[in-house]
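Just dropping this structure here.
What you see is the complex with one protein chain gone and the rest in place.
== subunit A ==
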Amino acid sequence: MRWITLTILLLPLLSFLLLIGGRKWRSRGLVAGIGVLTSYGAFHLSSYLLMNMIQKKTQVVISMPWLTLSDQVVHLGIKIGALQAVMLVLVSLVSCLVQIYSWGYMRDDERFPVFFAYLGLFTFSMLGLVSSANLLQIYIFWELVGLCSFLLIGYWYYKPEARDAAKKAFIVTRIGDVGFFIAILMIFWKIGSFELDAVSKAVSTGTISGVWVTWIAILILIGAIGKSGQFPLHTWLPDAMEGPTPVSALIHAATMVTAGIYLVAATFPVFLASSYALDIVSYIGGFTAIFAACIALVQTDIKRVLAYSTVSQLGYMMLALGSKGYVEGIFHLVTHGFFKALLFLAAGAVIVSLHHEQDLRKMGGLWKKNRGLAIWFLIGCFALVGLPPFSGFFSKDEILQTVYMDGRIGLFVLALITVFLTAFYVFRLYHLIFAGTSRTEQKNTPVPKVMMVPIAILGLLSTLAGFVQFPKAYFSSFLLQGSKLASLTSEAAPAWIGWVAVLFSLFGVGLATLLYWRGYQPAKPRVGLIGWAHRILEQKFYIDQLYHYVFALPLKGLGYFLIGWDRFVVGGLVRLVGLVPVGLSRIASMLQNGQTQTYALVSLIGFILLVIGVTVGRFFS
């Protein structure tokens, strides 16, 4: 089993190395073939591993010493438990499908091999992240995932928006990473180990005190917030839509954003030990869910609607985890992986057939022209909205039950409202694309067959994936095997929750259909409260602007201040004091432009301030 696990990891890396070496290769079939085959190999072996674990209930553990710092040995290690096996399958499967799809989507791109090389590296990083046995190693892959997303979002670097979006994604997620890294250092300080096992053991035996557990949990959560695009660090995710659509699918379904959820799940014992941390996780999740859903209501870019929908659905997962719903969170992660990948790939097909038009206001009438695509898209929509028997219904229903049983009724109501909002924006999206008549003159381009295959596979999975938990909870029992985490979802959860959720979503679908089934209506002049609300939503609650004024400008100001201080304040002082020395010697005065004295004076002032600063207390105390 160890060799199989290692091979799973190394296959995408091999693809990366081969393709980056062969970035001048002309044959697209060869390039895509390498990418698809290696990721399929990873998927095949991962499924084999998963099957094996289901039957034999074993774990794979590999570990070797890496470095010794004082007396603690830091290991490099792989540990595949149930959660990790599920993640391996999800990541490699989605990656494989996305690469098949990219064969068609990127066919006219000049740097075709580089694109596939990046995808390989991205897949490798994510697989490495989920199979790491210790936090330091997770952090290394965590940063690598961030780097790959930077490369891929900025893949079309000649577009200024893509460049900015890539930079934003990198920097904003780094703010979260700071939290995660501090958490790792604290864990090492308090426990003396990075191993996930050691951490959960230390928490369960109470080796570290409650305050520290809370702090560590919150800091880990900050990392997860950054990666998983939760409020208030969500701003990078919608901008990341500037990357090629297959990348969006990969980022949103299997890699990058799921890393945050995975991290919280992998360190779940820490969160369980602190009710305060669980509260924060739930509230951030619940708030992000409804917040992003609101913004999605008014977006006019097809991919941005889906992006905000991802933010919102990730909020659901956080909400589930915060309500102690370990299995529910992961279950939704998996089903969401399938249907969101489906929706993105289908959206990409829509974009291709409309000559790279992404504005919803210029679409419409695609139902008549591409029936097949419309049906697959519809399946994705049903799954996202959560209508039975599509997979989203089961996972979302379980989340709602968990939240209800956990007793935070306020959040439960928010989650229900979000169900309605989700249904509304999803079907607004659907009708704007497919209903009515076309609002552009151009003819449609046919969608390449190779792009439809992954869409169909994901469509089937989105439909059927829910049945791993129904009628019997196979998924839960597998995920919880050999673990102490208990699922709170029990038969005791009232059945009406499911019905109400379906009712809410049907209501949303109905309302959206009523408003948009004829396609896009040109905006009426909006006044009063509605217009005001619309504007706020359109501007995404002004979060970006807020960051600009609160963080970026003061920092710039500090820079100006420091330079100005050197140049003018101190310089002015010197000119005042230094009128006499200047001109003493001709040679000296030729070179003495006053600045050097300035420098000496700055240092002297610094010195005096330092002496005064650190000693003055002594004379007054």
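Basically, contacts are C-beta pairs under 8 Å (C-beta built on N, C-alpha and C of every residue); 3 or more make two chains touch, one makes a residue touch a chain; residues count from 1.
Keep this in mind: contacts and distances are computed from a predicted model.
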| request: Match the chain absent from this complex view to the correct UniProt protein name in "cytochrome-c oxidase", "NADH-quinone oxidoreductase subunit N", "Carbohydrate ABC transporter permease" or "Electron transfer flavoprotein subunit beta". | output: "NADH-quinone oxidoreductase subunit N"
| message | Among A:W189, A:Y474, A:W517 or A:Y549, exactly one should touch the missing chain; which is it? | response | A:W189
| field | Full-complex contact with the absent chain, from A:F43, A:Y105 or A:F181 | value | A:F181
| said: What does the interface between subunit A and the hidden chain look like in terms of residue numbers? | reply: 65-70, 136, 139-140, 143-144, 147, 154, 157-158, 163, 167, 170-171, 174-175, 178, 181-182, 185-186, 188-189, 555-556, 558-560, 562-563, 566, 591, 595-596, 598-600, 602-607, 609-611, 613-615, 617-618
